[in-house]
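Sharing a structure here in structure tokens format.
Of the protein chains in this complex, all but one are displayed in their positions.
Chain IDs A and B follow the sequence of writing; residue 1 opens each chain.
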Amino acid sequence: MSEPDETFEPRIVAFFCNWCTYTAADLAGISRMTYAPNVRVVRLMCSGRLDPQFVLAALRDGADGVLIGGCHPGDCHYQLGNYNAQRRVLLLKRMLRAMGIEDERVRLEWISAAEGEKVQRVCNEMTEQVRALGPLHLAAVPRREAS
Amino acid sequence: MQAHDGAPKIGVYICHCGLNIAGKIDVEQVVAFAATLPNVAVARDYRFMCSDPGQDLIRQDIDDGLVNRVVVASCSPLMHEATFRRATAAGGISPFFFQMASIREHVSWVTADQQDATEKAKALVAAAVRRVALHEPLERRQSPVLPDAMVVGAGIAGIHAALTMANAGKHVYLIERESTIGGHMARFDKTFPTLDCAACILTPKMSEVRANPNITLWTYADVVSVEGYTGNFTVRVRRRPRYVDEDLCTGCLACIDACINKKAKVPDEWNEGLSKRKPIYIPFPQATPPVVVVDPETCIWFKTGKCPRPCIDACERDAFDFEQQERIEEVKVGAIVLATGFKEFDATRIPAYGYGRYPNVYTSVEVERLVNATGPTQGEIVLRDGTRPQTVGIIHCVGSRDERYNAYCSRVCCMYSLKLAHLIRERSGAEVYDFYIDMRTAGKGYEEFYDKLMQEGTHFVRGRVAGVTDEATTPEEEGKLIVRAEDTLLGAARRIPVDMVVLAVGLEPQPDAQDVRRLFNIGCGAEGFFTERHPKLAPVSTFTDGIFLAGACQGPKDIPDSVAQAGAAAAEVLAMVDRGMVELEPSTAFIDPAACSGCRTCVGLCPFAAITFDHDRNVAEVNEVVCKGCGICVGACPTGAAQQHLFTDEEIFNEIEGVLAYV
Partner (left out) sequence: MKPKVAFYWCASCGGCEEAVVDLGEELLTVADAVDIVFWPVAMDFKTSDVEALADGELAAAFVNGAIRTSEEEEMVRLLRRKAQVVVAFGACAWLGGIPGLANLYGRRSILDYVYGEEPSLEEHDGARPQEETDVAEGHVSLPTFDDDVRTLDQVIEVDYFLPGCPPPGELIRTAITALIEGTLPEKGSVLAPDVALCSDCPRLPSKPEKPSVKRFVRPHQVQIDPDLCLLAQGLICLGPATRSGCGAVCIAANMPCTGCMGPVSRVVDHGAKAMSAMASLLEADDEAEADALIGEIADPVGTFYRYSLPASLLHRRREPEAAGRSPS
């Protein structure tokens, strides 16, 4: 492992569901809760829309971590979406582990619309955890040279 | 609407939002950055994009042919997505050629460092720009709204909502779980602050409900399933058997007299168990509908099959039907108002107050029944042994404003405690001590009512009560209940001996609130009350269009507020029904039949059964009208044959790339 880079600012892509987590992030904003700027949110209507390809694409495109936010089990606005997200992420993480990607880099959190404080806490926590792990530095996909 | 028109020309508009954004983010830097992004034709900033001149910037650029896709970087889409979609449409292109970047709630309001905030804003703008280039010219579908409405819960809020809609000419199904309508208010004697007789103001409305030809009233009934979508709900209601034909019974009550049980032995729920009833009963004389109920749990006929059933002979109308079964009614309505009310806090959860241990510790609800002329003591304040109390202590905030139970204030208890203090004194001459933390008397006439109580000589002790005990330490305390409280105004702990303690129990959600809210696909907050769409601007709507809230089920409130909210909910329903149609969001899923292999992975995953399988063509199909646009099927589809409008794989991949590629 390379030496930890003091100036390393992790970039984390977050997939937040519209009804719960995105609203909670709005609430954190309305409440003027300050938190690390390292998390960039992509809005989905439901965590059930989450395709594991999105997580991998984010890592491939340069993210050091991925955060997925959905409603608490039982509270999904569409009833079953978060259960689907949970199962997909569980399997994806097992694959990631076998591929040498640390557990803390992909995180699934249930955050309800009232939990602005949790958005703040999770963003701060994850930023520090990923900072400690260092940049992801995925091996580049080899590109053929132009002929 | 313009069709897909070739190369995207993106207009990017960065809002200052006064200083809300511009005070933290270097807006000029973001504008300059946006101008360098692919396909960006125009990049502007403005102080308040949501204002008319701000929206005009967008409309004008589209009109002038400079721009055919719009990105606004400002507040949350939950705030103004609709506004800017309208502005985009005003320019003559599809409102869905629009994407928003939230740089206020998600950036300027939450980021400490200005440079960090500016960089993050750039990343989010880039994501939106990359995404919007792929948007399709979607259009909203219109779906008709059925003309009938439903109100679930017939307390004062439900009654008012139902009457308002019925008097406007709409047909309303009013569903009530108990055997009578009226809710909690029907059990009160007087209401604050006017000390109006509750029955006098409520029973006319209850009669009106029964008489109104536009209201179909089903009592002793509950909702078992809700299917469908906004404007088109199919609701199944279970009507439980009373074993009496409602259409024949006149409420003469001869059957109750004739019952083989000469003495009433069943604890009467209506009177909080303070009196007894027979297995055949009516909750109270003015019950609506005035129809008796046979309780199969306690009726000898149901328990043993051996009873001559004198009730049948006593009935001149031949109304009994002991074979009656429950009936499931299926109705279709356009909108639903939930007015399912509250339950009281269970005082046994605070052992220190002695409820259930000391016979003369009562809850406020029990005392409401005592003071009521039709109650177990005909309006007399008497203790369990029949004697009158000389002193009464009323303890506020039982189960409220308490982190161990409910952190919130239940809002009505101070007022009803003052009311009970007044009534107790009036009926029994007892001296009354009110133990309070703060006196919350904010409504119209409420503070004046408090003054009146003070004038009357009620003793007010400001301090939380530590406990109630019967252990006397002085002769004066013998045989009494001692209320131990800190008197913060005196600065001393006090022991006040009383004959009767009344606990002002707080309001909680109904015990089945979680089940009910799942039936209607709405949310509950952390305390368990139903969640409104917006606490300030949309207090009666929910996140499910077509389902509205009224009364205490949304949060503790008094009768005036419940009635006001019920009127508001009725108005929303009338607006929907009169408009006759709703516009459905186009962000639905769709399956390309050429790409679908018939693997059926999606069919069972849809929570709304919006996907059917066509066995002839061997493909799955999404019903656009039923689809609610969650995207579960799209995420699961193993070949990308299922996609979601406005959330296609391509759009999201581009958003991800955009959010990382530049900053």
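Everything below uses one rule, namely that a contact is a pair of C-beta atoms (placed from the backbone, for glycine too) under 8 Å apart; a residue touches a chain by one contact, two chains touch by 3 or more.
Note that the structure is predicted; figures quoted are calculated from it, not measured.
Of A:I12, A:A25, A:V39 or A:L92, which sits in contact with the chain we cannot see?
Answer from the full complex: A:L92 touches the omitted chain.
Which parts of subunit B are in contact with the chain that was left out?
Those residues of subunit B that touch the unshown chain are 594-601, 603-605, 613, 618, 632, 635-641, 649, 653.
List the subunit A residues touching the unshown chain?
51-53, 55-57, 59-60, 73, 80, 83-84, 86-88, 90-92, 94-95, 98-101, 136-144, 147
Throughout what follows, only the chains that are shown with their structure count from here on.
Mind pulling up the subunit A residues that touch subunit B in the complex?
Result: residues 11, 13, 18-19, 22-23, 25-26, 28-30, 32-35, 37, 40-46, 48-51, 53-54, 57-58, 61-63, 74-75, 77-81, 84-85, 88, 112-114, 120 of subunit A touch subunit B.
Please give the residue numbers of subunit B that touch subunit A in the complex, ascending.
The touching residues are 76-78, 102, 104-107, 109-113, 116-117, 119-120, 123-124, 127, 514, 518, 521, 523-526, 531, 543, 587, 605, 607-608, 628-632, 634-636, 644, 647, 649, 652-653, 655-657, 659-661.
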